[in-house]
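Removed from the display is one protein chain of the complex; every other protein chain stays in position.
Then we have chain A:
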Amino acid sequence: MTASTETDVRRAPLPIFGKAFADGRRALLGWGIGIAAAIFLYLPLYPSMIGTSEMQKLIDSLPRALIRTLNYDQISTGAGYTQATVFGLIGFLLMSIASIGWGAAMLGGDEESGQLELTLAHGVTRVQVVVERFAALVLKVLLITALMFVLIALLNGPSQLGIDVGYLAQTCLLFAGLVLLCGSVAMLGGALTGRKVWGIGAGAFVAVVGYVFNALGNQSADLEWLHGLSPYYWAFGNYPMTNGAPPLALLAFYGGSLLVAAVTALVLRQRDIGV
């Protein structure tokens, strides 16, 4: 056992990050395909919708409450349409599910399966595990969002969306931040309890409550204060596709996610694992 100095010391530079990212490659590809399919489904429909007066009639015939809930009030512009359908609805749904799933599995699921115990018995620190896995989450979310940016920008011309690419980029950043916040909270939930299901619950709480508070706040002035509690509203309430991203919202999402990650590291440091 006298460890000779001639031993092969080849080590991956960021082993935890590398494995966290590599293990999720297939899933990442799957989510990417899902998002791309949604984009290709919604956006090419836009020219056929604005051209016809029937569509506007249909929208007008819907109850105001429903339109506000679905955020379809700006749907007659390409930017509003893209925000309402891709970012605000199907994209948000898909990506928050993906991000929450990644976040919850990262520590809670890993502990539940007994593998975290083995990882922590090796030459790593708990803080390092949290930081590297959080970094993998950030990268995954950003990669999917980058894909969304590219696809929407590609369809901008053919689908006559008339989107300002700068605002699109800002909206993508906001969107990624919102989704990342949900995933980070899921990671924290998993780290606190050692159970994946609590992580999913915590992450879904942020996503669902954010969505519901936004929808309720849209209904009447009396409920508008709910917007302040809705991360969803922070992202989309000011129509970033036409007005750009509010810096405060970006700060809330990215700063908040980092803060949640830091709390996660502190929590995991204190806990007994696998009990």
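In the analysis below, a contact is a pair of C-beta atoms (placed from the backbone, for glycine too) under 8 Å apart; a residue touches a chain by one contact, two chains touch by 3 or more; residues count from 1.
Following the convention adopted for this analysis, contacts and distances are computed from a predicted model.
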| item | value |
| --- | --- |
| Undepicted complex member, UniProt protein name, chosen from "Tryptophan synthase beta chain", "ABC transporter ATP-binding protein", "Na(+)/H(+) antiporter subunit C" or "Heme exporter protein B" | "ABC transporter ATP-binding protein" |
| Residue among A:I33, A:L66, A:L93 or A:V124 that touches the chain left out of view | A:V124 |
| Contacts of chain A with the absent chain, listed as residue ranges | 1-4, 7-9, 11-12, 15-16, 18-19, 23, 26, 113-115, 117-125, 128, 272-275 |
